[in-house]
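Only one structure is covered here, and it is reproduced in the block below.
One protein chain is absent from this view; the other protein chains keep their places.
Labels run A, B and C following the written order; every chain starts at residue 1.
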Amino acid sequence: MTKHLTLRHRLFLILRYASVKDRKAALAFSWLMTLMVLINVVVVVLESVPEIDRHHQQAFAWFDAASILFFSIEYLLRVWTAAENHRSGHASATRRRLHYMLGFHGLIDLIAILPFFLQSLLPGLDLRVLRVIRILRILKLSHYSTALEDLIASIYAERDSFISALYLLALTILIASCLMYYAEHRLQPAQFGTIPDAMWWAIVTITTVGYGDAVPVSVHGKFIGAVTALSGVFTVALLTGIVASAFATRVRRQEIEFTTEVEELVKDGH
Amino acid sequence: MTKHLTLRHRLFLILRYASVKDRKAALAFSWLMTLMVLINVVVVVLESVPEIDRHHQQAFAWFDAASILFFSIEYLLRVWTAAENHRSGHASATRRRLHYMLGFHGLIDLIAILPFFLQSLLPGLDLRVLRVIRILRILKLSHYSTALEDLIASIYAERDSFISALYLLALTILIASCLMYYAEHRLQPAQFGTIPDAMWWAIVTITTVGYGDAVPVSVHGKFIGAVTALSGVFTVALLTGIVASAFATRVRRQEIEFTTEVEELVKDGH
Amino acid sequence: MTKHLTLRHRLFLILRYASVKDRKAALAFSWLMTLMVLINVVVVVLESVPEIDRHHQQAFAWFDAASILFFSIEYLLRVWTAAENHRSGHASATRRRLHYMLGFHGLIDLIAILPFFLQSLLPGLDLRVLRVIRILRILKLSHYSTALEDLIASIYAERDSFISALYLLALTILIASCLMYYAEHRLQPAQFGTIPDAMWWAIVTITTVGYGDAVPVSVHGKFIGAVTALSGVFTVALLTGIVASAFATRVRRQEIEFTTEVEELVKDGH
Partner (left out) sequence: MTKHLTLRHRLFLILRYASVKDRKAALAFSWLMTLMVLINVVVVVLESVPEIDRHHQQAFAWFDAASILFFSIEYLLRVWTAAENHRSGHASATRRRLHYMLGFHGLIDLIAILPFFLQSLLPGLDLRVLRVIRILRILKLSHYSTALEDLIASIYAERDSFISALYLLALTILIASCLMYYAEHRLQPAQFGTIPDAMWWAIVTITTVGYGDAVPVSVHGKFIGAVTALSGVFTVALLTGIVASAFATRVRRQEIEFTTEVEELVKDGH
């Protein structure tokens, strides 16, 4: 890294929380961002409560305006500094900027400021849609999490087993709901009158949520229900086992890499 | 593999998704099959909803006829090409065909087209039985999943621990339901009047589904219920632990095999 | 093993399912025993249903008499042949017999035939107690399970972690129920009127059973409930993790032992 960094490069590093020179600024920015996102989430949640919304409507409106301003400036700065991203593999600055804008993080950053533009351009738009968009600002926090990518990667490595477990899950839900439909649709037409109704029951049972809004009453139905509940435990165990194994493998690989490195260092040292 | 393959052999490979020469045809066929099966499942589910069934009865009937035709042709082709399966270990083509027809996949492929024959031969048959048979077409998708066989094999390797865990599960269910029956059968005869009734409660509790249709009300009953719920957590943990361990072992074995292979290659290279 | 075995020794081996000479007899006996125990369990369960009991009372009485006879003969034979158990480390035959009679399996075998003696000696005894004793016959099946002992041993090896997890569980239940008691005992005196009542709710929530018979209604209560439910997931994950780890360790140790053996064989062979 050269000592003389342009302002654009310094900003680029700060925004990516990778700055060595401006460590404090990067840290301050990351904390400010986290705080802004969390307050935004709390505000969206609280706005849905009529009593709270009535008393703080003005404050909420001001905070929303401030957020739009903050996230808009951040977005523009990210687009501007994206030209510094030499790892993206694109030659021109415009292509690097497009690379950011059309990537996962770029789209999330865009969505975070969309409510403002939508409200301005489409004044008749349903306010509730804008609120859902504002709740998606929480995704901006995934900028920070490298462990999340590790997590997804380690599960992706076991995707074949995972898909098989999901296939078993779908199979169990389908067969359980069909059998329960035949066993109970005459006795409880409101709960098990159609196979989609019975599928709601099957999913609620297999995930072991068990609300109790749809419960078999006949002997046949209870027998099918008992087998379904036990299958649910087994299927959940399978999913957990796959995830746990994926994790353990990742940790072991990191250990082996570490051990190999140490061994090589020892050999070289001798 | 010889370059000149007969049509029968080429079809055999396409149907088994193992064709190298006709890669595209094999891929197209596998996608078509998956699509047909999934639409079949959706149709069976939707037919059970009276409003939907009334409006699309004609379309559903046409689709069902097309499915029967598709799966029948597929079945006949599979029987015909099964003569190419030299791995089955049978000398004559007829025996190889019987080997397929009486195997797991052969029977599923037969069941998938049974509704047509049953409807033709037994016109008075209950339509609901035919529907259940049609839902079993989803099992045709297991043709693709080699990971599913791995999954079953890895759990089979820990079958002793698994059976012991199931024995513990049965023991817990039995003792919990007997104790709960004595504690609550006078207070709540509708919920705990017989041991089978109490077993329904015990299974719903131990699997942590907890519908709430049968809940102890006495102090003794609640104490038994609390212990049962905690035992349920432990038993589920046991099952999950066994499955997770079975998985981890399989993954580690694959790794060791890989490492050994690499080591041998390195030795040979020296 | 000598070729000439006395009848007592042959019977001893058959009863322990360890006979090589009388393999078929041992297998037949183990199947007969499993069948007798399972039918006994089914009979006890069905007897509790008034309609079934009324119609089959005579058959049930005959079967119970036959069971008592079968299990009594088995018990006497086990006591007699216990003298052959040279591994018990006792010098005299009487001590070896006492070793069996006072051991886990001996006591279970005794309990299995107790109903007969109790009914003869104490005619005024509550029949329901006898039924509970008969259900315990299922424990006779643990004679077969060596994997069960492995299971218990592998969890015992992690007992420190296990006790810590149970301590955390008790802590969570206690604190959750105290807080919920203060939050809801005025609003719902029937559900949360005392701390033991709130503990019932806490256990049902933390084990994720969630019957729904006691549910917080106030904002404070729901907040406490949400934190409790999330703690429940964490505690269950902890227990599962400990069990899964105990299992994985056991499997790995068996693998290492196997590898070491193979390596030693290879070394000796060179």
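In this section, a residue touches a chain if its C-beta (ideal position, glycine included) is under 8 Å from a C-beta of that chain, and two chains touch if they have at least 3 such contacts.
Being a predicted model, the structure only gives us computed values, none of them experimental.
Asker: One chain isn't shown here. Among A:L98, A:I163 or A:L239, which residue touches it?
Answerer: Residue touching the absent chain, from the options given: A:L239.
Asker: One chain is left out of this view; which of A:A25, A:V79, A:I203 or A:V217 touches it in the full complex?
Answerer: A:I203
Asker: Consider the whole complex, including the chain that is not shown, and state which of A:T6, A:S48, A:T94 or A:T260 touches that chain.
Answerer: Within the whole complex, the residue contacting the unshown chain is A:S48.
Asker: Considering the whole complex rather than only what is displayed, give the residues of chain A touching the chain that is not shown.
Answerer: Residues of chain A in touch with the missing chain: 41, 44-46, 48-50, 128, 131-132, 135, 138-139, 141-142, 145-148, 150-151, 169, 196, 199-200, 203-204, 207-213, 236, 239-240, 242-248, 250-252, 255.
Asker: Mind listing the chain B residues that contact the chain we can't see here?
Answerer: Spelled out for chain B, the touching residues are 208-212, 240-241, 244, 248.
Asker: Mind pulling the chain C residues that touch the left-out chain?
Answerer: Here the touching residues of chain C are 158, 160-161, 163-165, 167-168, 170-171, 174-175, 178-179, 181-182, 194-196, 199, 205, 208-212, 215, 219, 222, 225-226, 229-230, 232-234, 236-238, 240-242, 244-245, 248-249, 252.
Quick note on the criterion: only the chains that are shown with their structure count from here on.
Asker: Which integer distance in Å separates the CA centroid of chain A from that of chain C?
Answerer: Taking the average C-alpha coordinate of chain A and of chain C, the gap between them is 42 Å.
Asker: List, in ascending order, every residue of chain A touching at least 2 other chains.
Answerer: 208-212, 240-241, 244, 248
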